[in-house]
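FYI, not all chains are in this one, though none of them got moved.
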Amino acid sequence: MEKTLKEIALFVEGKLVGIDQEMGGKEVKIKGLSGIEEAGPGDLTFLANPKYKNFLDKTKASAVIVGEDIGIDQEIEKSRIPVIRCKNPRFAFCKVMELFFPPQKIYPEKIDKTSVLGKDVKIGKGIYIGPFVVVEDNVEIKDDVVIMAGSFIGKNSTLKENSIIYPNVTIREDVTVGKNVVIHSGTVVGADGFGYAFESGVYHKIPQVGKVQIDDFVEIGANVCIDRATLGTTKIGKGTKIDNLVQIGHNVKIGENTIIVAQVGISGSTRIGNNVIIAGQAGFVGHIEIGDRVVVGAQSGISKDIPSDTVVFGYPAREARKAKKIEACISNLPKWVKRVSELEKKIKEIEKKH
Amino acid sequence: MEKTLKEIALFVEGKLVGIDQEMGGKEVKIKGLSGIEEAGPGDLTFLANPKYKNFLDKTKASAVIVGEDIGIDQEIEKSRIPVIRCKNPRFAFCKVMELFFPPQKIYPEKIDKTSVLGKDVKIGKGIYIGPFVVVEDNVEIKDDVVIMAGSFIGKNSTLKENSIIYPNVTIREDVTVGKNVVIHSGTVVGADGFGYAFESGVYHKIPQVGKVQIDDFVEIGANVCIDRATLGTTKIGKGTKIDNLVQIGHNVKIGENTIIVAQVGISGSTRIGNNVIIAGQAGFVGHIEIGDRVVVGAQSGISKDIPSDTVVFGYPAREARKAKKIEACISNLPKWVKRVSELEKKIKEIEKKH
């Protein structure tokens, strides 16, 4: 693939700026895409976070997609290299990536002869089922679904149009996977929730007979666990994206377009709103409610409801401004302790004089 | 399934109370079970935690199993709906669940023709071995064991009566799995412990030649890792329940009836007692000893022995009462810092006067 900068600027609806124009930059040819640090001549890269704008001076890329932030603009005027200014540079680069690396139909229509299909399995068109896949009774697989090698689909489950199941995924019984869902390798959907009743000195397993519902456009990373509900349904809302090694307990409900970064744990029956962002390794106790557009910092411990539009972090999690103040106090604690000791000395001296 | 409230009260040895009696409540018919928030007419639900007793006024269930706590009783007298009072409402509901959803023999006696069995494998009666299962040499599989699709059982391992291995589980060599054990998908039992000797600038792998022993009635969640011992045996005691994504290092010994919530990590050679409760994401360094009936809060960091009957939380973990005091101080730290500043001013003024 090869495109001129002019063509790319047009494609992403961006504005070509910088010293490039004097240099005939519009005819610069882009042959590849790369991260800003690894980029070399012929590469296009992007800069979305103003924090990294010093890379503009260092990059060996032939051009950079940047945002419209004024601070950066001034840098750009002196920039050594052509830039394409876009409202959303990350999205613009995403589009260029799709242009250079068009999504390939990974697998042809095929049901591998080694796969094992149960009774009353409904199969749509354009489906790929790889080697050693097991599909149990009464499963419904709609058009253009891909199920890769070694994956297991339990009875009564449904996979809707265009979903991709990577190798070695386990989807247990009574799970509904929406359209255009992606589930990465090693992930387990629908294992039993963790529920026991303690009686006479031992834990009795509470039957876990609920379902899991994963809505359209959800992506689930590798080695994730999403447990089935005890009764009712564990739900992942439309467009939500879940990173690797995340734990989602029984009866959890997650809203739409929510981001859950790696190794987060969400305990049973907790509800997470829409457009929430949860950074890595954060943990939630069960039975709480997190509003819409909440942002949770990495490794935070959440034990209470959080109202919508709140930013929290810390262990225990506190509203961000309060958490920062406390953090600053803690950082200076040895000094404060010293100041208290000095005060005590002074008071003693004053008391002596009386 | 349909039961009258009277039948259910009798079955769980509970007492029917509330306004139901005036309303002929004993003839109320229960057609389904549900969580207290999702329940509708015809559903029975339960309320174990007094913290959620306000749901009693809101639920659309036809009846609720509740505890005998006096506080709740008063609520119940005015309750809109019939309740069944039980000593252990969670256990009572568990029993009703088993009544409505009796445990099914998931799979018939069958050794799938695609499975691969090694030499000298001993097979009991009533066993199900699913598609693409690999059982290596000298494995012993006792009566009524279920091994689902894609699971691997390494040489010299034993699975005792009535255990269930869900799809895509890996059990390496020299592992003993007790009776009535459940192991969920993606879990790896018996991978090498993480042990190296550093010499001449590189890490040399210490051979990991020990075993794993999982005792009767243990349940292990999905994507859990339980490493084999370097020498000797990694042990999980009878009746212990382990949630998803838990890490258990080489030579760890865990007692009986202990609860380990998701994403907990226990480093090599640490010993955990009986009836311990470890909340999610807590971490333990190696070579320490945790007594019986210890409770460890979520995300706690444990770097020292903990005596029996102690409640700890925090990072680093402290005894609960101390941890709470410190937590309260931290929460008010900005105020205390201000008060110290004010004291400094006052002292200065006093000093001036002298």
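Order of writing sets the chain letters: A and B. Residues in each chain are counted from 1.
What we mean here is this: contacts are C-beta pairs under 8 Å (C-beta built on N, C-alpha and C of every residue); 3 or more make two chains touch, one makes a residue touch a chain.
Fair warning: this is a prediction, and the values are worked out from it, not measured in the lab.
Copy number for the full complex in this structure file, with 2 chains shown: 3.
Following the convention adopted for this analysis, only the chains that are shown with their structure count from here on.
Centre-to-centre spacing of chain A and chain B amounts to 26 Å, using the average Cα coordinate of each chain. Only residues 114, 116, 132, 134, 150, 152, 168, 170, 172, 186-188, 191-192, 194, 196-199, 201-207, 209, 223, 225, 227, 230-232, 245, 247, 249, 251, 263, 265, 267, 269, 281, 283, 285, 287, 299, 301, 303, 315-316, 318, 322, 325-326, 329-330, 332-333, 336, 339-340, 343, 346-347, 350, 353 of chain A touch chain B when the two sit together in their complex.
If you check the complex, the residues on chain B that touch chain A are 33-35, 38, 52, 88, 90-91, 93-94, 97-98, 101, 103, 112, 114, 130-132, 148-150, 166-168, 182, 184-186, 217, 219, 221-223, 239, 241, 243-245, 257, 259, 261-263, 280-281, 298-299, 315, 327, 330-331, 333-334, 336-337, 340, 343-344, 347, 350-351, 354.
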